[in-house]
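First the structure, which I've put down as structure tokens, then a few questions once you've had a look.
Note that one protein chain is taken out, while the other chains of the complex remain in position.
Here is chain A:
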């Protein structure tokens, strides 16, 4: 994970000459890395992928692959495997012909291409369907064929554009593991585009969160979730409760933020100057119901507004700190819990779980 394999240097892209779809993007992807570009639609992530694949040209800036700039290299000479949304399997060819396509355009003999294609299908456990048409396959099977086709010519880099978007939830999870294991086994570099945060978190070495043409944060999944760098990332990845406040003073590594319901001890991220407007983010699963009033840096009174039963956990909608949609997730670990609307209780959370981010705008 140390040598730069793909780099974006000050890359800009605009379609209409007025708004930037991608603005001044810098990104370094290491050899063998699984990097996910995550973001809402229109955030520029797919445009980045298409520029890397060669279907779009950057308006300004430079993209390099393996140390060489690739702006002048046409897509078919880039040696990049692309897995498309909706798979783009050729309907007039059989499965094995599809997989052999990149080999046959590389002038491999028909027999060798067929042999290699079947081996690649074996890798995704589909050798028994080699002679079917793509339309006779289920969505998950088509996805695996598309994967085999992108892998079979041993490209240096594989791009995936929301490849699991069309699958149902269970299949999507199974495919996530399958892609991850293929990545581990083959050691190829993968750039993966998705708007699904759970996909990004489970599969990636690093995640680049896109919004409005910029990378908001580039870090490991764990860090992305535990220490989001700004309000957008905190809001986009996972659930969070938000409380507005003003930074009062720094206290060691932590800080004290004045909110409408009194001061909270938080971890300061971004602007550390007193008086800065802050948005405090607290994950619902880090909120505890306090029984004895001890061991938490922050303790607040709260009133239960609604109890939602989720099987493995309960969601409590609480009124606290002048908001009435504060969510707490309580694991359904012991059967003794009993909550009811109208009940008064106290909630607690620690400094490390209470992030004081810069307020947007």
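Simple rule for what comes next: contacts are C-beta pairs under 8 Å (C-beta built on N, C-alpha and C of every residue); 3 or more make two chains touch, one makes a residue touch a chain; residues count from 1.
Criterion: contacts and distances are computed from a predicted model.
Choosing from "Cytochrome c oxidase subunit IIa family protein", "Neutral metalloproteinase", "Alpha-ketoacid dehydrogenase subunit beta" or "Polyamine ABC transporter substrate-binding protein", the protein name stored in UniProt for the chain missing from the display reads "Polyamine ABC transporter substrate-binding protein". One of A:76, A:125 or A:322 touches the chain omitted from the figure, and that residue is A:76. The missing chain, though absent from the display, is touched by one residue of A:59, A:85 or A:350; that residue is A:85.
Residue A:53 is the one among A:29, A:53, A:96 or A:200 that touches the chain missing from this view. Interface residues of chain A facing the missing partner chain: 53-55, 74-82, 84-86, 88, 90-92, 101-102, 105-106, 149-150, 153.
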